[in-house]
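Below: the structure, in structure tokens.
Of the protein chains in this complex, one is absent; all others appear in place.
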Amino acid sequence: MINKAEKNITDVLSQIKDGATIMIGGFGTAGQPAELIDGLINLGVKDLVIINNNAGNGDHGLARLLKTGAVRKIICSFPRQSDSWVFDELYHAGKIDLELVPQGNLACRIQAAGMGLGAVYTPTGFGTLLAEGKETRHIDGKDYVLEYPIKADFALIKANKGDRWGNLVYRKSARNFGPIMAMAADVTIAQVSQTVDLGELDPEHVITPGIFVQHVVQVQSASTSTELSDTAA
Amino acid sequence: MINKAEKNITDVLSQIKDGATIMIGGFGTAGQPAELIDGLINLGVKDLVIINNNAGNGDHGLARLLKTGAVRKIICSFPRQSDSWVFDELYHAGKIDLELVPQGNLACRIQAAGMGLGAVYTPTGFGTLLAEGKETRHIDGKDYVLEYPIKADFALIKANKGDRWGNLVYRKSARNFGPIMAMAADVTIAQVSQTVDLGELDPEHVITPGIFVQHVVQVQSASTSTELSDTAA
Amino acid sequence: MSHTSYTVSTRDQIAERAAQDIPDGAYVNLGIGLPTKIAQYLSNDKDVFLHSENGLLAFGPSPAKGEEDPELINAGKEYVTMLDGGSYFHHGDSFAMMRGGHIDICVLGAFQVAANGDLANWSTGAEDAIPAVGGAMDLAVGAKKVFVMTNHTTKTGDPKIVSELTYPVTGKNCIDRIYTDLCVIDVTDKGLAVTEMVDGMSFADLQALTGATLIDATK
Partner (left out) sequence: MSHTSYTVSTRDQIAERAAQDIPDGAYVNLGIGLPTKIAQYLSNDKDVFLHSENGLLAFGPSPAKGEEDPELINAGKEYVTMLDGGSYFHHGDSFAMMRGGHIDICVLGAFQVAANGDLANWSTGAEDAIPAVGGAMDLAVGAKKVFVMTNHTTKTGDPKIVSELTYPVTGKNCIDRIYTDLCVIDVTDKGLAVTEMVDGMSFADLQALTGATLIDATK
């Protein structure tokens, strides 16, 4: 009898150790697993590599994690935002490494990891600073850059509903990176607004099949009330 | 006002010309767009390249298309079945070319086309006859074969419901290659069991967004009554 | 050189002009900032499908006050609504739409556009600036047509349309058309062809405000 539904965030997160590579879902704060991030902060692990589209907003969530100094490196596409002051300060002080990846390459490198591909030729970024030093190839009239998979030890994501086998459905644009990160991490921990009985999720509507999810934690708040910035990404 | 819902199969298919490369959905007969294939046969175009998982069953559908001599080449993973006598005869007579592709490479090459990737390194088939002459690379301790995208001029697929913007949902294991073929073809024509009003498909449940579909045709029968073989794939 | 008197288009007027070139049935990604305005000028008798990087197709206008949903935002992190017939999908599929050539038109802002269609819009190359790229490079290489919407010159009067980029490139040879507050320019194999100018503008004056050689194609 498999039950991936966990009661206690602290217990679930305790398997994360110093030096872990962690994907965190979300686009800005939409889909950001705020409660899991808070749990990660409380855990006090260090020397982390974080993969996220952004580099935190305001003083909460991912930004607060950065502020604790727990993050050695961030891989993202859009760190600079009007409310990314935590990251900005760390970056200018040379206290955090940044690997800047075009958003679609971030997505397809995460997908490549989940799909078990060794590398992919992507057209995005060809001829730009972000492809400097990278192998390129001319294929069928177009130029491509060779990009390697981004894997992670853990993915922390936010879904709307989940069952005890780990099946997930998301809500609106909070879906974003969740499904592909779940496929690319060794251990995926999903916070959900609601745990439902097996069979309540229609097999036609499941977005992330349970095979990609190791733990499901129901959280009190849906963390949808977090204030949003109006800045770019 | 965009209305992709078409009334007449013949009219929709008339844009297909001799020499076209056509993806046809389905795994065996599940998800095979029988009415579209019949329409294609009636159209009488020749010299086609067909991409499908199999090479036809019995004397109907894809097998009947092959029998007309309209197909120059088939790209598939599992042509040999207990009821694939039409293909078998053509193949032994040297009347059809076969490009045999491992099923997962077929899927990921179709996906690569849909995603706009130039090529991918896949572990499947390394060291086998099916990778002979292909470029290989050792990446991070594992061996990979370089495989190129499979694109098509047309995809003929079967879905369950569709709306006038081309959004589709499928039914059970008839989904199979439909969603990824829709992404990889210049023009996707979907036969559906039911055309529904805009807004009837929940945006959370849409499997193929309309951007990947150019035409939707409702067919009388759902072609689910076709007899199935019990053979392998 | 004497200047004729001409009328500079407002941002809304540029957006309105660009909107005219978006056909019924087009799948369109409007870049963050200025291009977003185009949505307001799309005719109601057209079905134009707006795509957003973060997994939305056929999204609609801003919600009514009090109806905002923090989980229904566009790539600019503005609240939006969903039209009947819209769909949600993950980032992989979203960028497949962009990279895979499924988006018909994207309209981007620009720091510079070069005569050969090179675009710079992600970095000024300033020493201490924090780099950020988002989806700009994917849109530049992936959309079937890439339009730029921009002021013709910088605030300090420097040309944004130049013979060669001085800012870091976003995408090579990617721009098809440029809408500015002074004109519309097609990027062609022969060069930058000016197809329209604002009232009162002379070709010579426009050329003087431009860092690359223009071709007069207004006739």
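Letters are used for the chains, namely A, B and C, taken in the order the chains are written, and counting of residues starts over at 1 for each.
What we mean here is this: a contact is a pair of C-beta atoms (placed from the backbone, for glycine too) under 8 Å apart; a residue touches a chain by one contact, two chains touch by 3 or more.
Predicted model, so just to flag it, every value in this text is computed and none were measured.
J.: Which of the visible chains would the unseen chain be in contact with across the whole complex?
T.: Looking at the complete complex, the unshown chain comes into contact with A, B.
J.: Just name the one of A:Asn167, A:Gln191 or A:Gln218 that touches the chain not displayed here.
T.: Result: among the candidates, A:Asn167 touches the missing chain.
J.: In the full complex, which residues of chain A touch the absent chain?
T.: Chain A touches the missing chain through residues 1-2, 113-117, 163-165, 167, 183, 198-199, 201, 203-204, 206, 209-212.
J.: Kindly note down the residues of chain B that lie in touch with the hidden chain.
T.: Touching the missing chain: residues 27-31, 53, 77-81, 84, 87-88, 91-92, 98, 100-108, 110-111, 122-130, 143, 170-180, 207, 224-226, 228-233.
Everything below uses one rule, namely that only the chains that are shown with their structure count from here on.
J.: With centres defined by CA atoms only, which chain is the most remote from chain C?
T.: Farthest by centroid: B.
J.: Can you pull out the chain pair that has more C-beta pairs in contact than any other?
T.: Result of the pairwise contact count: A-C comes out on top.
J.: With chain centres taken as the means of their Cα atoms, state the distance from chain A to chain C in Å.
T.: Each chain reduced to its C-alpha mean, chain A and chain C end up 29 Å apart.
J.: Where in chain C do residues touch at least two different other chains?
T.: In chain C, residues 82, 88-89, 92, 95, 98-99, 142 touch at least two other chains, as defined above.
J.: Name the residues of chain B that each touch 2 or more other chains.
T.: 115-117, 203-204, in rising order.
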